[in-house]
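One structure follows; several queries about it will come next.
The complex is shown incomplete by one protein chain, all other protein chains being positioned as in the whole.
A, B and C are the chain letters, set down in written order, and residue numbers restart from 1 in every chain.
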Amino acid sequence: MKSIRDSVHGDLQLEEFEVKLVDTPEMQRLRRIKQLGFTYLVYPGANHTRFEHSMGTMYLAGRLALNLELDPEKRTLVRVCAALHDAGHGPFSHVSEGVLETSHEKLTSRLIRESALGDILSERYNLKEVVDIINGQGPLGQIISGDLDVDRMDYLLLDAHYTGVAYGIIDVERLISNMHLDGENLNLRRKGVQAAEAMLLARYFMYPSVYQHHTTRIVNAMFRRCLGHLLKKEALHADEIYRYDDADIVSTARKEKGYVRDIIRRLDNRQLFKRVYSLKLDNLEDPMAVFHMNEASNRRSEQEMAEDLGVEEDYLLLDIPEYPTFNESTPVSVYGSTKTLGEVSSLVVALEHARFNHADLSIYMPEDLAPQVKGFSFRDYLDIPP
Amino acid sequence: MKSIRDSVHGDLQLEEFEVKLVDTPEMQRLRRIKQLGFTYLVYPGANHTRFEHSMGTMYLAGRLALNLELDPEKRTLVRVCAALHDAGHGPFSHVSEGVLETSHEKLTSRLIRESALGDILSERYNLKEVVDIINGQGPLGQIISGDLDVDRMDYLLLDAHYTGVAYGIIDVERLISNMHLDGENLNLRRKGVQAAEAMLLARYFMYPSVYQHHTTRIVNAMFRRCLGHLLKKEALHADEIYRYDDADIVSTARKEKGYVRDIIRRLDNRQLFKRVYSLKLDNLEDPMAVFHMNEASNRRSEQEMAEDLGVEEDYLLLDIPEYPTFNESTPVSVYGSTKTLGEVSSLVVALEHARFNHADLSIYMPEDLAPQVKGFSFRDYLDIPP
Amino acid sequence: MKSIRDSVHGDLQLEEFEVKLVDTPEMQRLRRIKQLGFTYLVYPGANHTRFEHSMGTMYLAGRLALNLELDPEKRTLVRVCAALHDAGHGPFSHVSEGVLETSHEKLTSRLIRESALGDILSERYNLKEVVDIINGQGPLGQIISGDLDVDRMDYLLLDAHYTGVAYGIIDVERLISNMHLDGENLNLRRKGVQAAEAMLLARYFMYPSVYQHHTTRIVNAMFRRCLGHLLKKEALHADEIYRYDDADIVSTARKEKGYVRDIIRRLDNRQLFKRVYSLKLDNLEDPMAVFHMNEASNRRSEQEMAEDLGVEEDYLLLDIPEYPTFNESTPVSVYGSTKTLGEVSSLVVALEHARFNHADLSIYMPEDLAPQVKGFSFRDYLDIPP
Partner (left out) sequence: MKSIRDSVHGDLQLEEFEVKLVDTPEMQRLRRIKQLGFTYLVYPGANHTRFEHSMGTMYLAGRLALNLELDPEKRTLVRVCAALHDAGHGPFSHVSEGVLETSHEKLTSRLIRESALGDILSERYNLKEVVDIINGQGPLGQIISGDLDVDRMDYLLLDAHYTGVAYGIIDVERLISNMHLDGENLNLRRKGVQAAEAMLLARYFMYPSVYQHHTTRIVNAMFRRCLGHLLKKEALHADEIYRYDDADIVSTARKEKGYVRDIIRRLDNRQLFKRVYSLKLDNLEDPMAVFHMNEASNRRSEQEMAEDLGVEEDYLLLDIPEYPTFNESTPVSVYGSTKTLGEVSSLVVALEHARFNHADLSIYMPEDLAPQVKGFSFRDYLDIPP
């Protein structure tokens, strides 16, 4: 048994097999990947890593498995899947995902098959089963990746602890002690409904405060464009993204010239683009239209606006907010019958409508160029109905 | 007024002049310098930065200044000095200091004079005064750098929060509300003595748990030697150390070959050296002898041992523990008369004797070489009396 | 200056005038009145008192007053009103209110006029002004008693801390720093809307978990009926209720015979009535009908059921849930224009509909009598449409 001191969950115990997996370079790399990417430019404490999140998720998976009365072999399986679920994440986590064609889940599956992780896992488990669970299949998969999964529980707690934003505090004990396995599904007992509502709300509140904080969105947009350049120039390789850490990207960018170097310098010095235009989604007749906008046409709009404003390419960034899903569709049954949380809780339904409360389509530009946009009709360039 | 959300202290308010200083590249660099260097390999949560510590120290300095009834101009001066006190820190904080000839205090002074920081400060203050305060001179200096300074208060709280080690929790309110200025000195009132004892004890407990945890010492010894190589090869420049961030050092090391590359790979993959020998200081007749050992002769001993063991140079590391000072000598007066804490508190005296409780001189080697040291008499190579 | 250590807010500072008020027997009595009445039978930690709440509310009122830039005289006025706002509470707080004809606000006003509190207050303030503020009148009154008042902020934090139910955690800093006075109203800035939503949700979650927890409702119903007997027998005097403390009621009840003695013995030994019938409000066509039920007819229904079941009077208790209001109607303006929170936040609207999620009309009886109710049609006795 080995013990790791976690600043959120206390002492975490690992058995020998788990230690072997955690000791691989693949897992150790996660110590050098920030959980929230560049969010540390907004919340100075947000330097926590995918590694800590992986350990926390493993711990919560173990607690839930114990409560579900899984046998020790299955319990370790679930713990191990939880620990590995983010192993394929690229540097700066979700931010890098935006410019890749493959999701981090697929990259995780590939990494597991190709690296020492696969060899170690094969000693005790079927690789396909591991990958399926990580991808949320079957009742064990719902533990790792479902509407009320341990992944979410852990990142909400962690992100609250490290940003200092209190909203992420959730009642893990009540959630875990009120879940049970009912054949094919992970079910919630009536007594856990409120804790589930509170968890969905916690996530709702974390969006505008942290994940989609307007400054977070600016730094992410800047970095994403910068990363796009690096990939196009082949300074980095998209299919190797899960081998890099945050420092690799930053130091590669610093060695470049032109746009990439300028953007990384701006991020280093926190000389950020500013929002020069904001279109609130809840003012649109059909807010969904924004999410149906075409990537190619968005880039064209960007170029047209930049041209008409006399601004260099990629110094005007059009940013679509992340589409938040709160209408929990996965069959999380309650009361024995298989209702969804949405059917049981009017609050969960409300989140469906509240989702556009704080969201907007934004346009960013360097601060010194901002004055010249006065009176410019950004709206005319956007291909969305009123 | 701008506000920063700190995960330990809550919302911190900054006035315009302070924002200007904080917005300089020099201060923003601190966001990329880990407060505890490689300690994140021991405590996965220990990724907090010098930037967060600088903001926290500024905040506490402001609270203390308010309590001391300093006028607004002086209060801002003290806050600003607190914010800048670590600006000259090299990457990985204190770890890099070990291989440099200049202290981080001197580097801070130099940086302030040479960079934009100096220009901004000169608008309102005398640069020499700022540097003197940062160096702990005069009553205002004692706020930043004395036995009960706000620097220590903040780092104890921060390090406790991020490592999850409870010992660093101190009663900041009681400390601050019981300090007063008495002419040339920052004094403590009787009612604050216990909070002061508790703070010194907190530091005492943090040594073996965090700062001098045996694994922390190993990674620091490995990194220090690696950094020494980088400086000797002039891959990095010692007098520019305060311009680099953590990623610069790591990526520079990764591009090297031989020893440097091997060590950085080991640190990345957490394949650490092991302790093959330990000499407990409290078993020595004169524990102080260890601290009088000569750096040159230590390196000679290392080489002799390595040779006799058939181990390559720098793959056997001799590590002297940090010398902890607890007998608070600075004139912190109590009860109006100028006693020292040591004269008032028998616990503080006890710490003087307790300091070697946990310390040892250690020798580290790669794990795979460890078996061949069985029966080897390390003690004979050490130039210390029994 | 005097300092009180508060386990939620830290050290609270009181000036001399405030100390004089707090040192009166009227304020000291609040140390002996539990904030949550008999809730300690459900949450063993819920022993906190009206006194601690009064001090916390005073503290938050002072912080808000400072943020609103009120002058020192007004700031003390607001603090003092906050400290006194619950001085007229009877033993076991809101529970006793249920059987009285006068509200605790009116009793507070009367107490202030009749006791030493009035004399002390008159030294500096106009008594009518104090009473008006406590009753929520004018912009200063909204600080103490409005939709986002400091009273609520404090009790949510306090109740969360002492019950261990995490939901009550709110972002007091963000709320307070985003309020401003705009002529006649206390307004919220756009940046504070989310913190306000979160606070209303916190309250929403605390209802079923704490304030209307089904066991809390049972003990409250038992105690209320018991108190009714004591008042009818004139063992206690309703118009003197604000002179008693919790121990007075309990020891008076213990000296009685019959019903009163039996109920207090049951509460002492936690031998509680059980719920034998539950009618979920969200299953009714018009949930509001329950709140329109007539007190006299409810008592009649109780008697009829008791008779038909062969149960002694008052051993069958019909309990209507508390009517929770979440549609914040007071003019809390946002964005400068005077919208209400409900107009700005779809979540606040959702709470309006969610309010009956967890509520039910209940009937309680002693556990040993519960078996004989099997098959009994409670529903037929209730005068509410389907």
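Note that in this section a residue touches a chain if its C-beta (ideal position, glycine included) is under 8 Å from a C-beta of that chain, and two chains touch if they have at least 3 such contacts.
These numbers come from a predicted model, not from an experiment.
Asker: I'd like to know which visible chains would be in contact with the absent chain if the whole complex were considered.
Answerer: By the stated touch criterion, the chain not on view contacts A, B, C.
Asker: Among C:T49, C:S145, C:Q194 or C:S362, which one is in touch with the chain left out?
Answerer: Only one listed residue reaches the unshown chain, and that is C:T49.
Asker: For the full complex, which residue in B:N67, B:Q194, B:T215 or B:N298 touches the chain that was left out?
Answerer: That would be B:Q194, which touches the missing chain.
Asker: Residues on chain A that touch the omitted chain in the whole complex?
Answerer: Missing-chain contacts on chain A: residues 3, 10-11, 173-174, 177.
Asker: Please output the residues of chain C touching the missing chain, sorted low to high.
Answerer: Contacting residues on chain C, toward the hidden partner: 4-8, 10, 23, 25, 28-29, 31-32, 34, 40-41, 43-45, 47-49, 51-52, 55, 161-165, 245-248, 250-251, 268-270.
Asker: Contacts of chain B with the missing chain: which residues?
Answerer: 165-167, 169-171, 194, 197-198, 201, 204-205, 208-209, 345-347, 349-351, 353-354, 357-358
Following the convention adopted for this analysis, only the chains that are shown with their structure count from here on.
Asker: With chains as vertices and touches as edges, which is it: line, ring, star, complete or other?
Answerer: Here the contact pattern is complete, since every chain touches every other one.
Asker: Chain A-chain B contact: same residues or different, taking over half shared as same?
Answerer: Looking at both copies, the contact residues mostly coincide.
Asker: Could you put a whole-Å number on the gap between the CA centroids of chain A and chain C?
Answerer: Taking the mean C-alpha position of each chain, the two centres sit 41 Å apart.
Asker: Can you work out the whole-Å distance between the CA centroids of chain A and chain B?
Answerer: 34
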